[in-house]
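Some chains have been omitted; the remaining ones sit where they do in the full complex.
Chain nomenclature is as follows: A and B, assigned in order of appearance, with residue numbering initiated at 1 for each chain independently.
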Amino acid sequence: MAGSRFSYVKNYEIADPLLPGTFILARVDGRAFHRFSTEHEFTKPNDERALNLMNCAARGVMTEFNDIILAFGESDEFRHRSFFASTSLYNRRMSKILTALTSIFTSMYMFHWAEHFPQKALKYPPSFDGRIILYPSEQEVRDYFAWRQVDTHINNLYNTAFWALVQQGAHSTADAHAVLRGTLSGQKHELLFSRFGINYNALPARLRKGTLLVRENVTPAPSLDTASSKKKIKRTTMIVAYHCDVVGEEFWKGHSELLNP
Amino acid sequence: MAGSRFSYVKNYEIADPLLPGTFILARVDGRAFHRFSTEHEFTKPNDERALNLMNCAARGVMTEFNDIILAFGESDEFRHRSFFASTSLYNRRMSKILTALTSIFTSMYMFHWAEHFPQKALKYPPSFDGRIILYPSEQEVRDYFAWRQVDTHINNLYNTAFWALVQQGAHSTADAHAVLRGTLSGQKHELLFSRFGINYNALPARLRKGTLLVRENVTPAPSLDTASSKKKIKRTTMIVAYHCDVVGEEFWKGHSELLNP
């Protein structure tokens, strides 16, 4: 870096470390994906290809950053995916972590586009924005994921009913919104079943509960080679997808190591 | 957004507004582009295609964000490009501005890859990181760009001499570094000329001085249609590339509106 008389401007870059000891939650949201999904003709209420692509991008980010141990994708083809990590990555510099993660998510999404949409070229580049939020304790992290899953459920139930009214019921979109306004959860279930024969609870869990990507430890098979048994066994991990409930205790009990690294 | 008992976690997202009245400088750097440029066989010391692609991505970002009025790309196919803006974009929320900009840069880079590297598929997705720095006054902004241009010059002179030694002089890379260690600028000029017949100052300005993208106002042609002359004339801008000196006065005098918006 040049030691010229101009280099004083470097001092205006102020350090932005994240508070030590806190859990880091990063969310990445599609920018203007309403338009993006329309222009690229995503199917409604859920486009399986788009959901898979989001999960694929999230997996790519987790592969790049080993410290991310959990990612949650809502069953929505453009709403935010949430990552969680406990990390000393980049000395916890906020901008560095956040922009690298958002950029990798973006490039993974584009890189894998053609696999998931083989018939459809990108008309223009999609983009995302991101945000880091800190949580001091395990309880808040669990509640964060519970919050997103409850929200996923509410949105997906609404969208399922909405698009049934539009696509099968021949309602206008304005009309469909009017029909659903103020309805309770049970009434939407009933409407789906009675008018369209849809048993909401029988829909795939990945749509109702979102997708959780979990980094899990892999126990290496015991080696028969006595020489190598003295070597340090390298701890390896794999990323496993779940579509299970995270509001209750069960998932967390089965993954108690996640929040106690 | 769900009003569940979990939604309290939303309050942990702390506002991050940028100080009003300051100029915003955003830099975007390629992550691990040493490897990326090797794997994708960029020519050395400068790969014209890669430089053009960087400028193309920067232009894409400027098209998306009208408040960016200046961008500087070093003559380096992966070093940072610097943007400058005076803006009320997103209420000056730091993370929002920074991540959107970094993500758009990333996606523009990938979207336009094939145009610039038609024979070469991307082996893996490139990524970038970013940072925002605030400058209170015009002087500091000018000095920032001067700093980057001086640095561009120093790096490009070094790289030009280094790769001449390696490619034309058949030195090993270690050897080439050893030859150049401690040499002054004049000695590198001399070495390039005497040993390789290269007149450094005759190299294209875009390599020696980098590329400046400037948003300039376009004066609309007067309309002959009297009816439309009463309409509000929409101010339009275009993005113009320069490879000129920004250390001295001339560029800034000719663009005095840039820092006094």
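Everything below uses one rule, namely that contacts are C-beta pairs under 8 Å (C-beta built on N, C-alpha and C of every residue); 3 or more make two chains touch, one makes a residue touch a chain.
For clarity, every value in this text was computed on a predicted model and none was experimentally measured.
Of 4 total copies in the complete assembly of this structure file, 2 are presented in place.
We adopt the following convention: only the chains that are shown with their structure count from here on.
The rotation that brings the Cα trace of chain A onto that of chain B spans 180°, given to the nearest 5. Averaging Cα coordinates per chain places chain A and chain B 31 Å apart. The part of chain A that touches chain B in the complex is made up of residues 1-2, 4, 6-10, 12-13, 31, 60, 95-96, 98-100, 102-108, 110-111, 122, 124-135, 140, 143-144, 146-147, 150-151, 154.
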